[in-house]
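First the structure, in the form of structure tokens, and then the observations on it.
Note that one protein chain of the assembly has been removed; the remaining protein chains are unaltered in position.
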């Protein structure tokens, strides 16, 4: 008899480093427990998936503004509090390293290794003018309907 | 045999435009999927339901202060980040329009058409001194007990 896996979903709406870390720790924990996990990145949460380098993609003026103002990737996010113009994130990264805890880029890598489904919200990508080549490899693309399909089957659904 | 509808609930605690948009997109998506959806507005989330115009309701000093300081309605909300003294919300509204996406007032209207239950938290209304005539028509009024009753039956429960 085939075992049915439990499912969990997390919407990552926030673009804050601390919240992204929390989302990935919960997602990786659930995957380690053999849950089927979907992390759905929407709005500012998409910034965690952006590639580090600047890409020459054609954009309108407003889309270029967004692209410039939003942090480029998991290593550039700020904190939800005590950001202190970038000092806070440095302290958190230092503290993670000191305790041999995983950094956000390492947490993302682990999530991919564990088969956590990383899904970029296509509607937000459209709105903010983000293109697939600007986001990291190995992720999926879908809209709110796909998210709701996963969430309706899941035991644990969080919005972060 | 009568089909039992799936249920979803969302608590909208935040008074940010971007979070309110996300809440309504998920709520409308779930309603389109034939879920029975409850959106429960508490704390700053209530601001999305406020009427645009200034009403002459009798209030104490503190309640008048809250009423003055809090944004009056869905069209007045700020962003959770990149607000830039009101420039950010203008950019987001412009971007929504450009992509033929619904504005927040339109999303609220659609939610009402689809039968999404919009519930204002009476306890917060008491605390902040908001009165029913200050909130939009066609909504319900209830406390945390009613929310929990809905949530205990629902598959997807989010706090935004």
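Residue numbering begins at 1 within each chain, and the chains themselves are lettered A and B in the order written.
By definition in this document, a residue touches a chain if its C-beta (ideal position, glycine included) is under 8 Å from a C-beta of that chain, and two chains touch if they have at least 3 such contacts.
Computed from a predicted structure; not experimentally measured.
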| item | value |
| --- | --- |
| Residue in contact with the excluded chain [from A:47, A:124 or A:157] | A:157 |
| Missing-chain contacts mapped onto chain B | 11, 13-15, 42-44, 62, 65-66, 69-70, 123, 126-128, 144-145, 147-148, 151-152, 154, 157-159 |
| In chain A, positions touching the absent partner | 6, 18-19, 22, 25-26, 29-30, 32-33, 35, 80-82, 91-92, 94-96, 98-99, 101, 155-160 |
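Here, only the chains that are shown with their structure count from here on.
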| item | value |
| --- | --- |
| Averaged-CA centre spacing for the pair chain B and chain A, given as whole angstrom | 25 |
